[in-house]
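Of the protein chains in this complex, all but one are displayed in their positions.
Naming follows writing order (A, B, C and D), and every chain is counted from residue 1.
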Amino acid sequence: MFYMLKGDRGGQALLLLLSIAVVLVPVLNLVVPEGHALHVSTFTVTLLGKYLAFALLAVAVDLVWGYMGILSLGHGAFFALGGYAMGMYLMLQIGDRGVYGNPDLPDFMVFLNWQEVPWFWQGFDNFWFAMIMVALVPGLLAFVFGALAFRSRVTGVYLSIMTQALTYALMLAFFRNEMGFGGNNGLTDFKDILGFSLQSDSTRVALFIASAAALALGYLACRAIVVSRLGKVVVAIRDTEDRVRFIGYRVDHIKLAIFTFSAVLAGIAGALYVPQVGIINPGEFSPLRSIELVVWVAIGGRATLYGAVLGAFIVNYSKTYLTGAAPEVWLFALGALFVLVTLYLPNGLAGLSKKKEAAA
Amino acid sequence: YAKGDTIKIGVLHSLSGTMAISETTLKDTMLMLIEQQNKKGGLLGKKLEAVVVDPASDWPLFAEKTRELIAQEKVDAIFGCWTSVSRKSVLPVVEELNGLLFYPVQYEGEESSRNVFYTGAAPNQQAIPAVDYLMNEIEVKRWVLAGTDYVYPRTTNKILKSYLIAKGVDEKDIMINYTPFGHSDWQNIVADIKKFGSAGKKTAVVSTINGDANVPFYKELGNQGVSSEDIPVIAFSVGEEELSGMDTKPLVGHLAAWNYFMSVENKQNEEFINTWHDFIKDKKRTTNDPMEAHVIGFNMWVKAVEKAGTTDVDKVIDAMVGIEVPNLTGGTAKMLKNHHLTKPVLIGEIQEDGQFEVVWQTDAEVPGDAWSDYLEGSKDLVSDWTAPINCGNYNLKQKKCLAAK
Amino acid sequence: MLSFVTKNRFLPVWLLGLCLLPALASATPPVGSDAFAQAVERLQVKSYKEREAAVAALISSQDERVKPVLEAMLNARLFYTKKDKITVIGIKTKDGFSITGVLDQKSLGNASKSQLKKIKVNNKLRRILRAGIAALTLSDPAPEVRLSAVKQMYGKLGNAGIQILTTHFETETDSKVREEIQTLLHIHDLSSDDRNTVLKAVAALSKSLHPEVRNKLELLKDSTDQEISAASGDALKHIQEQLAFYAKVKTAFFGLSLGSVLVLAAIGLAITFGVMGVINMAHGELIMLGAYTTYVIQQLMPQYIGMSLLVAIPAAFLVSGAVGILIERLVIRHLYGRPLETLLATFGISLILQQTVRTIFSPLNRSVETPQWMSGFLEINPALSLTYNRLYIILFCLLVFAVLFLVIKKTSLGLSVRAVSQNRAMARAMGIRASRVDALTFGLGSGIAGIAGVALSQITNVGPNMGQDYIIDSFMVVVFGGVGNLWGTLIGGFSLGIANKFMEPWAGAVLAKILVLVFIILFIQKRPRGLFPQKGRVN
Amino acid sequence: MSALAKIRETFRRDQVFDFVNKQDYSRVDTSHGQILYVEDVSVSFDGFKAINELNFYIEVGELRCMIGPNGAGKTTMMDIITGKTRPDQGSVWFGQNINLLKMTEPEIAQAGVGRKFQKPTVFEHHDIFENLEMAMAGNKGVWSTFRARLSSEQHDQIASVMEIIGLSDCAKQRAGALSHGQKQWLEIGMLLMQNPKLLLVDEPVAGMTHQEMDKTGELLTSLAGEHSVVVVEHDMDFVRSIAKKVSVLHQGSILAEGSMDEVQNNQRVIEVYLGE
Partner (left out) sequence: MENKALLQVSKLNQYYGESHTLWDLDLSVIQGKCTCLMGRNGVGKTTLLQCIMGLQAIKDGSIVFDDFEIQKEAAEKRAGAGIGYVPQGRQIFPQLSVGENLELGLFARKDRMKKIPDFIFELFPVLKQMISRRGGDLSGGQQQQLAIGRALVIDPKMLILDEPTEGIQPNIVHQIGDIIMQLNKEMGITVLLVEQKLPFARRVGDYFCIMERGKNVATGDMAELSDEIVQQFLTV
């Protein structure tokens, strides 16, 4: 199964690190007592879990952008949809612990005077149904959007801006209170997942492990695509789409398949993200957010999947660190990071390690 | 002070992103208050230390930063948030980690948490008196409720609508309009308001329009010739700070309802303004209502800590209720059992110099109400964080707390 | 005529005072100098209600000194000294006020702010003051002033007011003023008890689009008198048709004006992105710089707000253009042929620019004043008025477009730009100094963005985030119109603006925007290269 | 083994490409001996008629040369056959049963029409081996492509094609780094890998040396017979060396058709094309 990691130093390192983390982090968090130098706080665990979800998202973006050349400025939308699906499940788990104490309706619905849960919320109290939706909803949206766009041969910036329009439209729609997704406040105040309290350390560790596993599997799946002949065709599509048609590949089908797959990955990432940060709101649909995703990938290094992971970690860690350490000037630092990486590391940070490899 | 031993205070206000515009000032206010307190000798003999973070107008980041402040930095209290969604995002975290949050902005109510002190106005401390003023003093008969599409305006308008109808206003005479965040093209809506207002009855606009959308809104009003004399606008989110970014000439006479205005002449206020100007090194900087809320909140916390003799959150929470501190408009703010304050309600008219002139005010402080009396479902609820009730949503009819946590 | 006016000067004024405040009309009000002094003193009371009465008394006093007092009060320049409670008019000076007594009209020298107490006015008082001043200006020699005075009286007339107008009407010579008064009188007649008067008035007003006419007719329609009911029904129908028509015209105008804002915001991007292929995420910030330049210029020349905008246009062009050139030289230059990377770098630059502005100017919005010549509206009729700022922006947008279009299509710079963007190496081999052309072009696009900022500062807020509000829309417009096609940007921007505005009334602002986005997405499926696709054989 | 024999071996589709038979692409019906019917086709761009009621037919196994002045519409004609350009009118049939005008580019390619472009276009970021691998005939559905693994026969097949096009030495070289002529060869190689029934070859020898030209000629003639080949070329020596039948295109329609000699002596052809 691991043939696809052959020659992928970065990927090997990533999977190794992930396996170590999956073993070590729970031990250091749950077993090592608080106050001990080696103790990893739950705060850190959750933070890492969040990064892992972001990393999965970045991998999904890299697959369509780095390899297939579709600069999707709308992957935040798929992420958010997955997140909402998860959020809806979590919301319905609150039961009568909401402020109005209504056993069936989430608070915001009580507030809007709704009598019953609307049809599109049906079934989300079931975990497995919700999990299917986590994949299905973003997948379906990507499928329909992609089917239209790829068939019509919308390409390049046109496609990018359309994906942006898509996420923008969704953002505005989800902001509307009538939509039934909690408007601007979104979904929050989650209590538990599968009966386990979201506030307990062990649940958080479990979510961390789930995120790590999802990232590993997502990575391997993408890697499998990339090393297959399909992967080569995908890259060929990026470079000269027309020519691929003339040797007999259905470019629209291939694009659609990859785009949809990537959207599903993004959705899963969103579903992992929500219980760990405790809120999902329409801000996730914001076009600037999607642009940021692309920036992670670019920083890490396009068309190297581990680069995307690296980028997601670096940018988000810098953000975490700088917003605390240098709240007044962190935007300068982040902006400068973007500019400098672009100028001096055209292949991102992954390019740096490649250069070293080549030199060694 | 005892060496090396400090009391940490978290300051959780966006310094970048869309909310920086409002929240940065509050961060500075906190820094000033902490500096002043240290000059007075700190608290419990210890020095106060501000831990400033930037949640960057990103709601999940608010939650993360809160966790960082409480779990990593071990702060004893957090002063922060502006938008409702940021508070909603932070709420589970402060409850989980048993932190302490002071929330300084007027909000929609319908919430009560043991770990949060709401130092801004509840709807009954801003919206209802404002409407009363318009109804009684200006004799307004037709109402436009215009707001940005999110919870605060929605709730406020819902409360106002049922209030107005209870007061005998015909549904036909109420127009409700929502716009997205940052809405910048108000031509149609202002034209509609103008049309709505030309039906021969005195009309007013009750605006819960938020943030940046206000500037183009008022500009459009001015340009389409809707003057405050024809159709006055009363706003709940436009304060001195917002006005400082607007050309106020065409706005003279429009109104705002707050619990504090910079123009209130009063010794305490004058002192505060001077300190602020010295601290920020800019004589032109304004003060505003949420700043006052932070001042009150901070002073109360200091008193409570002194009373409890510790910064231990549980003890401070218990000590907080009943604490009284002077507000900046000459009255007294008292912390109620529901973690809300008593506040005077002032109606001010915008002046050319960007200040408000108080044209009306309540005779006494109004106690804040977490659960609106004008909404189904919430009118039976009260919040009381003292024994024996000790919960945020006690149903008076069922005689029990909902959501036993 | 003048003599007549002088002779009758006081009568109408106090009558008007009565009509404004019918409650006070019970007793015959005192008249004369004493009354004036008393009234002025009464102004100092605390309660607004009482001050209203004082103003009415003031107007009734028929004193010559009334008008300046009213005006001062309206403009918040009426004070009384804290010490001796003398009512004064204050003119702001460098450090305080130079004050003049109201009664003796003598200068009392300077006073500091703390020595004075302002006589406050509220909304309602302002209304009364304005009407009072209007009545006093009915005798003004300038017909425009009289016209606007008459217009002030809509909706504020009592019986007494009618009397004044009727009297004034006989001596009024200006046809426009006469017409306006006529309308007012007819409106009054609509509430008459005499059905013939009513019918005559209905007939006369059947073309008037004034809202008050409509409101009154609306009432008359339900009249028991068949004839009146029918006549007003007909008139109303006609009026409503007219109104519906003008509403459409108005919406179209709104659409055009929104469109022109979109075009202005996008047109610089049409150069940097459309022609040069740089995905310029800092475009919004360049707009912002233009807006801040306007602000700074206004700070520099506070006396000449009217002029400041004209100065700001070239200044903003230069500032944003220079920043653009700097960005190009320092960063983008290294990224040609890597268009996607430009997205990344310019995104970083946009963060830096935002934070820079935040650091220099604070995160607060800045107040940019609207000059006199841009405020107010052009009233075509009571149902249709076009705001000046929007009108100017539409014109300005077209002008900018025309200039830019000529530069790109007709000058050698334009030709070089297009050549370089299509094949950099070959353009160089043809002797074109590609790097200079790049810098100039990027500077041009950025400069235009700055100019857009000047225009936007007139209709929206000027703050560090303002750029982000426009960047998405700008890209949308350029792409919708067809990348690389200036016409596309123009037509695209206008059509999106108009579509948006026509949808807004029935869909609401939010849904309209969503629908426009969905429309764009679907439209691009039909025309994958925008409204005006770049044609040509592809290899 | 001579190059020719190698190619024959390579293209014994009954052996190497047996899985092709399993596919349910409607097989071309060439029972009337014709593989391509182009009838009454016209296309215009912005009012300029590039192809004007063009008619011609290609027989099974034929090698046809198309010549004609620059801008006569030769490339456009190929664009129409391969689905890149839709004609305004007319019909194009592949065999008797496949209407090419109703199909997309990949469908046409899958049905068995291969093309080499006038301006060589290869996948610049892939190495030569990968270029050939991707072009290889086979099921090109998404899932099959994902599952596809090279068998050793396929490996050998690619190797032999590389041999033919003279790029064996640089199998791992990025195609983007090839010179113009090398790209030409690589594109021919990709065409071979596709193993189409009809090959459309646009100016194959442009930029090649004389000897390479001969080699190309040899290759093309060897392909004819089993495959039908349409070659567009301006190099008369080359055309002369391979052509049996030549069509001359002028202003979008056939000006003359016949053997090389006939065409060469046609007065109109000399006037508009050959000169002297």
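Basically, a contact is a pair of C-beta atoms (placed from the backbone, for glycine too) under 8 Å apart; a residue touches a chain by one contact, two chains touch by 3 or more.
These figures come from a predicted structure and were not determined experimentally.
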Among the chains you can see, which ones touch the chain that has been omitted? C, D
Tell me which of C:Gln355, C:Ser416 or C:Ser446 is the one touching the absent chain. C:Ser416
Out of C:Lys85, C:Lys113 or C:Arg433, point to the residue that touches the absent chain in the complete complex. C:Arg433
Using the touch rule from the top, list residues of chain D that touch the missing partner. 45, 48, 67-72, 75, 118-119, 166, 177-182, 185, 203, 206-212, 215, 234-236, 272-276
Positions on chain C where the hidden chain makes contact: 412, 415-416, 418-419, 422-423, 425-434, 484, 534-537, 539
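As a working rule, only the chains that are shown with their structure count from here on.
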Identify the chain pair with more contacting C-beta pairs: A-D or A-B. A-B
Compute the distance, rounded to whole Å, between the mean C-alpha positions of chain A and chain C. 45
Express in whole angstrom the distance between the two chain centres, defined as the mean CA positions of chain A and chain B. 35
Multi-partner residues in chain D (2 or more other chains touched) are 117, 121
Where chain C touches two or more other chains, by residue: 354-355, 468, 510, 513
Can you list the residues on chain B that touch chain C in the complex? 15-18, 20-21, 24-25, 137-138, 149, 177-180, 182-185, 187-189, 191-192, 195, 198-200, 212, 214-216, 219-220, 222-225, 228-229, 232, 241-242, 244-250, 252-253, 255, 349, 351-352, 354, 357, 359
Please name which positions on chain B make contact with chain A in the complex. 15-16, 52-56, 58-61, 63-65, 67-68, 71-72, 83-85, 88-89, 91-93, 96, 110-112, 149-151, 154-155, 180-181, 376-378, 381, 392-393, 395, 402-405
In the complex with chain B, residue positions of chain C that touch it: 48, 76, 120, 122-124, 126-127, 130, 155, 211-212, 215, 250-251, 254, 257-258, 261, 354-355, 358, 362-370, 375-377, 385, 387-390, 458-466, 468-469, 500-501, 504-505, 508-510, 513
